[in-house]
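Complex shown without one protein chain; remaining protein chains in place.
Naming follows writing order (A, B and C), and every chain is counted from residue 1.
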Amino acid sequence: MKVNGVEIEDTFAEAFPIKVGRFLITGATRRWAEVAALEATGFGTSVIMCPAEAGIEKRVRASESPDGRPGVYVQICTFSYKSLEDQILRRIGQCVLTAPTTAVFNGLPDVEKQLNVGFKLKFFADGYEREVEISGRKCYAIPMMEGEFITEENVGAVDGVAGGNFFIFGESQMASLTAAENAVDAIMELEGSITPFPGGIVASGSKPGSKKYSFMKATTNEKFCPTLRESVEDTNIPEGCKAVYEIVINGLNVEAVSQAMRIGIEAATKVPGVMGISAGNYGGDLGPYKINLHDLF
Amino acid sequence: MKVNGVEIEDTFAEAFPIKVGRFLITGATRRWAEVAALEATGFGTSVIMCPAEAGIEKRVRASESPDGRPGVYVQICTFSYKSLEDQILRRIGQCVLTAPTTAVFNGLPDVEKQLNVGFKLKFFADGYEREVEISGRKCYAIPMMEGEFITEENVGAVDGVAGGNFFIFGESQMASLTAAENAVDAIMELEGSITPFPGGIVASGSKPGSKKYSFMKATTNEKFCPTLRESVEDTNIPEGCKAVYEIVINGLNVEAVSQAMRIGIEAATKVPGVMGISAGNYGGDLGPYKINLHDLF
Amino acid sequence: MKVNGVEIEDTFAEAFPIKVGRFLITGATRRWAEVAALEATGFGTSVIMCPAEAGIEKRVRASESPDGRPGVYVQICTFSYKSLEDQILRRIGQCVLTAPTTAVFNGLPDVEKQLNVGFKLKFFADGYEREVEISGRKCYAIPMMEGEFITEENVGAVDGVAGGNFFIFGESQMASLTAAENAVDAIMELEGSITPFPGGIVASGSKPGSKKYSFMKATTNEKFCPTLRESVEDTNIPEGCKAVYEIVINGLNVEAVSQAMRIGIEAATKVPGVMGISAGNYGGDLGPYKINLHDLF
Partner (left out) sequence: MKVNGVEIEDTFAEAFPIKVGRFLITGATRRWAEVAALEATGFGTSVIMCPAEAGIEKRVRASESPDGRPGVYVQICTFSYKSLEDQILRRIGQCVLTAPTTAVFNGLPDVEKQLNVGFKLKFFADGYEREVEISGRKCYAIPMMEGEFITEENVGAVDGVAGGNFFIFGESQMASLTAAENAVDAIMELEGSITPFPGGIVASGSKPGSKKYSFMKATTNEKFCPTLRESVEDTNIPEGCKAVYEIVINGLNVEAVSQAMRIGIEAATKVPGVMGISAGNYGGDLGPYKINLHDLF
């Protein structure tokens, strides 16, 4: 199968369950909302050694937010609701409440699981908070040096999906990288999915575990390393391929992750120098979700 | 005392010791170095609830870096060298090694304390690493999907300083905020200091502890809250002041922090609508460093 | 009348007819489309001393463009179709054809007036061009050093509207400026309108002609100058106002301009420190379009 003239391998991405919390950060301008979102979702690429996986989902216009200001939706992901609430509380408390002009609203007000993060944040007000209603939502106004910080009482969370992915093979490193950048830009327009790695891109796609070191949870995927093409048996690097980038996608559900994979692959294959698209799986042992690349189109 | 026509209060910032690790992230272009640095220093505003305090120190030209590529210096700060090594290992391993085109070099090669983070990172190569020398520095080349990741063997660390600060009083919130932005831009040009909060700015300057809740480590500083001016006794908010932003500064030593305070105050006071500059201290109980604002000029 | 608690003066913006050409610039990534668009719409604030008025209208996703790549719509405006064609030819030929990875498509394929700019651009190929069809549109592929430049044959143009506007009064310069920035961000999401001044904002709103110099087409509007409040009779600057910014809006028709004024005013009035909104008119002598602020809401 080909998309935009680029071969799509007949394989599947293997994804797994994760808990996902979602909230909206608004700001006096979009720029300030984004500054807070970048800080709040930083150090959040992989749960292997980060306390959470996190990313900016999409931007919203002022007319689409409860307080009539521009904003961005973010997602935070961990393996349990307990650790998720802890991470959301810490990341809002330290990276959004502290940021200029921001407010926080529930990004999943209608789901069953609600984490009362806003309720806990209000203790920062030391008794000076006010309860306010904004577009029908129960919020707290916390007096601060800059004025007041508004936070909704709850942040909703769901059983989501982590580890959706695809690989971009390029005839040069920069071709593959620009394709990856283009894919991330396109996914950023979609609802429900994030690309948690730096700039949305993984330079170091890994295999679970290690062939040599029992203490390593993940190590380089030597079969996909261009510089090892001549020295590794069963290399998956085709002739002429200089680099592979991976896009990893988390989302609220498997539909959102699949859509992001499709739109991302369409964007990546538009860039000159892309040789092929594949995906990462581990024999089906890692997770219950198998997203076939050919089924996306 | 006045600077650029703005009153500087006769007070001092109270700062305290912290361990600071410093490394250089280079990239194929400056943009990619910055993408990695933002991810690696995210979720890093305050050790109260973040695993570290972290920030971008300054940009360097290609001609100033060991591999001849543009880059940015970053600092990571925690209270012990043990937790510092753990944080640096995690943040490089998950946010820089994974990022497109980056390499990592020691930012303090000549200090006594050296954390062998690069040595540990090389296990990711699962035995496929090479040792390489770059500008006389001992490095490892780790094969990856994108090509190779270069990391120097060690990252140096010192006994640094955290909590340098100043307050910006504004006749409107946006005057005070623009002044804060200008201060951060100016400090970003300096060597040795970082401003770890979102966009370098604190919207929610706090007091240690709480008047009401014994479980809170820090709560809003009500005497500096403009919306509480009428209701709090002994308010520090002058008439006509609508907002206060704080710039918090960490650095390699007290000289770097002091210099950043001076340059930051000069930049902030250039913005129309700034009414005054002060600083945060807690009766001298928090830390051994007392940086007098008037001594800076 | 109040919007978001801010007084809207009962006055009108006076706008006038202009010819507007519209085209789409796509790129390998959105960033490269924007680089070309910024160059092509530069030196394009006011026809008083610029060869055209020009601006970026809005961004489009890859799925919305003829070549499946991300892009931006731009508008170029002058007083005659002859000068418009000349300006579009020059600006595409020098600022888009020369820019990395771009292509140009007709932004108004269904209107009567079609300028055959692409036909003229193909002479740059010196005979080496190919005719190609992209999504049913007749285009030329021009061989270049970077590969091929694609341009559609025609660019459509209409009788549009220039000079829609509103004023933002602020209690500080930075409050007024941040409100202006927020207004421009919101208008950038809309279809059919541009804000041609630097960053979309006018710092120097003028009156037609001069009281002193017969050779000046426009001079400072002293009645709206805060620093002249005490010295000019009949000042329009209210007490406590430190700055006024103007947003000037051009568009394909009066509906697009009116919508941009409404959305822009809603965004501006959300920013703390905004004291009032007004608009510029010249007794109704300048143009046939009178857009009443109160009619917008």
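By our rule, contacts are C-beta pairs under 8 Å (C-beta built on N, C-alpha and C of every residue); 3 or more make two chains touch, one makes a residue touch a chain.
The structure presented is a predicted model; accordingly, all values stated were derived computationally and were not measured.
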Ask   = Which residue from C:Tyr140, C:Phe167 or C:Tyr289 sits in contact with the chain not drawn here?
value = C:Phe167
Ask   = Of A:Gln173, A:Ser206, A:Thr219 or A:Ser278, which one is in contact with the hidden chain?
value = A:Gln173
Task = Please give every residue of chain C in contact with the chain that is not shown.
result = 28, 32, 35-36, 38-46, 48-51, 89-91, 93-102, 123-128, 142-149, 167, 173-174, 176-177, 180, 197-199, 201-206, 210-213, 215-216, 218-222, 224-228, 242-246
Note = The missing chain sits against chain B at residues 4, 28-31, 61-63, 68-70, 147, 178, 181-182, 185-186, 189, 263, 266-267, 270-272
Key: Hidden partner interface residues of chain A, rising order   = 170-175, 177-179, 242-243, 271-273
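Methods note: only the chains that are shown with their structure count from here on.
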Key: Chain centroid nearest the full-protein CA centroid   = A
Ask   = When the centre of a chain is set as the mean of its C-alpha atoms, what distance in Å lies between chain A and chain B?
value = 25
Request  = For chain A and chain C, let me know how many angstrom lie between their CA-based centres, rounded off.
outcome  = 35
Inquiry  = Roughly how far is chain B from chain C, centre to centre by C-alpha average, rounded to an integer in Å?
reply    = 39
Key: Residues of chain C touching at least two other chains   = 178, 271-272
